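Complex shown without one protein chain; remaining protein chains in place.
As written, the chain order gives the labels A, B and C, with residue 1 at the start of each chain.
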Amino acid sequence: MLRLENASKIYRVGTFGGKQLRAVSDVSFTVKDGEVVSLIGESGSGKSTIGKMILRLIGITGGKITFDDRDIATLRGGALKAYYRNVQGVFQDPFSSYNPIFKADRVFEIVRDHFFPGVEDREWDEKVRRSLESVGLNPRHVLDKYPHQLSGGQLQRFLIARALLLDIRFLVADEIISMLDASTRIDVLNLLADLKERGLAVLFITHDLSLGYYISEDAAILYRGCVVEFGRTEKIYDHPAHPYTRMLMASVPRLDQKWEDVEIELRAKQEDLSTGCVYYERCCDPHRSERCRERRPRLVEIEPGHSVACDRYSTDG
Amino acid sequence: MRRYFGRKLLIYLVTFFLAVTIDWLIPRLTPGDPIQNMLARAALNANAAETMYTYYTHAFRLDLPIWQQYLNFWNALFHGDLGISTYLFPTPVADVIKDAVPYDIFLLLPAILLSWWAGNKFGAFAARTKRLDNTALPIAYLLTATPYMWLGILLAWLFGIILGWFPIAGAYSYTMGTELSWTFVGSVLHHWFLPFASLFIIFFGGWAIGMRNMIIYELEADYSHYLEALGAPRKLIRKYAFRNAILPQITGLALQLGVIVAGALVTEVVFSYPGIGYLILAAIQNQDYFLVQGCFLFIIMGVLLANFLIDIAYVIVDPRTRKGMVGE
Amino acid sequence: MAEAKDKKKRNEFLYFAFRNNKLKVGISIVLFFLVLAAVGALFTKHDPEAFVGPLSDPPSSEFWFGTTVFGQDVFAQFVAGVRATFIVGALGGGLATLIGMLVGFVAGYRGGMVDESLNVLTNIVLVIPTFALLLIISAYFEVRGLILESVFIGLTSWPWAARAIRSQTLSLRSREFVDLARMSGMKPLRIIFTEIAPNMMSYLVMAFILQFGGAILIAATLDFIGLGPTTGFSLGIMMQYAVLWGALPLGTWWWFVPPGAAIAAIVGALYFMNVGLDELFNPKLRET
Partner (left out) sequence: MSLRVEDLTVYYQTLRGDVRALESTTFSIADGEIMGLAGESGCGKTTLANGLILLVPPMRHVGGRVLLDDRELPIADVEAMNRFRFKEISVIPQYAMNAMNPTRKVGRMAAELLRSRRIDPKRTLPELEKRLDLVELNRSVLKMYPIEMSGGMKQRMVMVLSTLMDPSLLLADEITSALDVSTQKAVAKMLVDFRDREIVKSIIVITHDMSILYQIADSILIMYAGQLAEKGPTETIIHSPRHPYTKLLITSLPKVGVKHDATRLTGIPGKPPLLLDPPEGCRFRERCPAAFERCRDVPPFVEIEPGHFVACWRETESNA
């Protein structure tokens, strides 16, 4: 359904675009129908940039993103609108996703004006009511309210209901629960899982490993714009291959076991590595060699459904 | 860092180029023909006017094609030749301006710098307590709202006419020539005070308001709360807040230059103080376009130069811009 | 219950508005002069130009503001002057704010090269001492009306508004609800005017108030040095005549004090309103 082929994004930084910042470099992965893929990376890893590129909110500098084998960069006008009938996004800050001076359900009216001009009121209200209930919200409690009168969890589910109005096939969820309280987080996560049952594909972008594990079949670990590991979630969590993923697993605080004493290299600001492996500087793996500095390893499948980009496993080594 | 200044310099050069072009363009756009106006004033009989017209057109080289005139204008500019003033006939425009500029600098520099210093100190002081904020601040707002010339007139009337402490016209008393003696300097200062005071008071209000808003913003900043949490005395917190609040006031100084020029022009007219303002008005009243162009150019160069100096000062004083550019 | 909640938000705004005395003082002064400008003509007994009274007569019951050195009724001139001031303020300030909005919205929303070039333009007009420019332009125009003066002022004083609006648009553009609107297939222009602009009402009002006050000051200064409208009266022209015809040595203060005081009061009140609105819209400066 959705495929990224060596997608890259380079930002012009500094006055008159002097320096270049490589936010995303040569990212490739696919999301099949009804599948949840989690994109896990720390702040600054470029995960939100990938989300925005898929949603056509920002341009793409290199590579291609295709939806049903059509390059989304070429979509204009009507074709772009049709694309948005199939692909929608929900963002991190629920309170910033609503225009504060209008009521919350204005987001439905905008969808109606642009996608369902012909529908009469009665049929539309019924459609809205059904999609609200499908996200576990009681229409009477949430309609005709200002955004500040609803909780974060309600607002996020409100946006998912908006996406469902368009019967979308693919949802980009960019850190949608990181600003919610622990108790309401789970409802939104369960909702995403239920929608997956009903055939909705989701790209779940997060920095929290445990959330990724909870709902996604496949996971992509992102570090400074590159996918360092990709594959079935259980496989990656049970035996992480890439040194960065291993360090993540060891460092993330868990509720069931104490931290192992894995040594961590605390680096000052790293400069931009355009060639070679991005994790070279912080890599404590004994296998690290000069070759890691020159050549950027490609994703290699080390076992069915589990591939990693590290020189240790590269076949032509 | 180099790129930052390069970009700034580029903007100033483009601005200068545009301003000069506008300055050259305006007389040509206006209805009527400058030579015609000039001759009409001279009230000559018909044929004398005819010959004079061809002579002057040729003298001012207005018979050449437009772009030719434009190029001549530029290379004349580079030779410092701003043409001849018709109002003060044979003296070239450049010399006329050269006489007026010292008075301008003597009036403006102290007025701006002193008011900037005093206004910022007062603004910081006013932000200290609610009571002060509600009494001192309205006064500052009223000051900035006061038209320059009105304050000038009031001061002239109060101190000049009623109390008679200060003269209200000219830069020094007519009885003496311009030689370097104590009495002359005394007289200059005596004449200088009222125009200086009226400019100082109004600028002062502007800086005070700017500082009050900025310092409240800095006192609310995270680093102020952190110092409070570590028990630092109010004095240190206020010192840091003032130091950070004064930085935007530096760029504020640059942005206000345009307005400051306006104030100076008018105040000079009220006190007939022989600076560029008084000169440009006289030139306009006598339709001496070359002098007007000369004055305008001079004002532009002054403002651009000041802006550039202030930009340099800002980068030196504020580490964030310096480090910011190098760091990321 | 929902309806009550919604009304509560709106009158909460009014509730604070009326407690903010800076705003109350500002509005009342401006209204006073506005009424004077609109209705004042009924109270004036004489035509501002006519020579009706004794020369340089101090204020009396007959001539509330006394007479000029030619025997004209100062109060009649004053009323005409205040009206001219409001016209220049509204037109000049309005035009400047409109251009500022246009430049600010386009630069803020489009970004990239468009933003860069508009920014350079704004900086240029900001750096050029526009007052000197106005001097020259008005000098070359023989016949000058109030409208022409307002247009000139509007054309040269828009950068302040443009800068404020651009920075506000930039911050609003990165908000997620704009992305959401884009994903609903909304056209950029419609996004600016239905999503971004309504959020900036407070900014637009404040920008207009500052431009209004600025236009009045510039106009009065221009009029004072004789480059204002060649027909009709304005407070600046009154002061020019007063100084020109020796009001100072003659001591006829009533000829030059009221016009200047009116300008200071109106512009001061406008700035006051602006501070009040600023406190209303961003609680950090709130008085409590």
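Couple of notes before you dig in:
The criterion applied here is as follows: a contact is a pair of C-beta atoms (placed from the backbone, for glycine too) under 8 Å apart; a residue touches a chain by one contact, two chains touch by 3 or more.
None of these values were measured; they are calculated from a predicted model.
Per the touch definition above, the residue from A:N6, A:T74, A:N190 or A:S289 contacting the chain not shown is A:N190.
Annotation: of B:T15, B:N120, B:T144 or B:N244, B:N244 touches the absent chain (contact as defined above).
Within chain B, the residues in touch with the undisplayed chain are 221-223, 225-233, 235-236, 240, 243-244, 247, 318-320, 323-324, 327.
Although one chain is not displayed, its contacts with chain A can still be listed: residues 42-44, 151, 153, 181-187, 189-190, 193, 207, 209-211, 213-215, 234, 237, 247-249, 251-256, 258-259, 264, 266, 268-269, 282.
As a working rule, only the chains that are shown with their structure count from here on.
Of the two chain pairs considered here, B-C and A-C, the higher C-beta contact count falls to B-C.
Using mean Cα coordinates as chain centres, the one most removed from chain C is A. Rounded to whole angstrom, the centroid-to-centroid distance between chain A and chain B, based on C-alpha atoms, equals 55 Å. Taking each chain's centre as the mean of its C-alpha atoms, chain B lies 23 Å from chain C. Chain A and chain C have centres, each the mean of its CA atoms, that are 49 Å apart. Every residue of chain B that touches chain C in the complex is listed here, in rising order: 11-12, 14-15, 18-19, 22-23, 26-27, 29-32, 130, 137-138, 141-142, 144-151, 153-154, 156-157, 160-161, 168, 213, 216-217, 220, 255, 257-259, 261-262, 265-266, 269-270, 280-281, 284-285, 287, 292, 295-296, 299-300, 303-304, 307.
Those residues of chain C whose C-beta lies close enough to touch chain B in the complex are 120, 123-124, 126-133, 135-137, 139-142, 213, 217-218, 220-221, 224-227, 236, 239, 242-243, 248-249, 251, 253, 256-257, 259-261, 263-268, 270-272, 275, 284-285, 287. Listed in rising order, the residues of chain A touching chain C in the complex are 52, 55, 57, 80-81, 84, 88-89, 91-93, 96-103, 107, 110-111, 114-115, 144-146, 149, 159.
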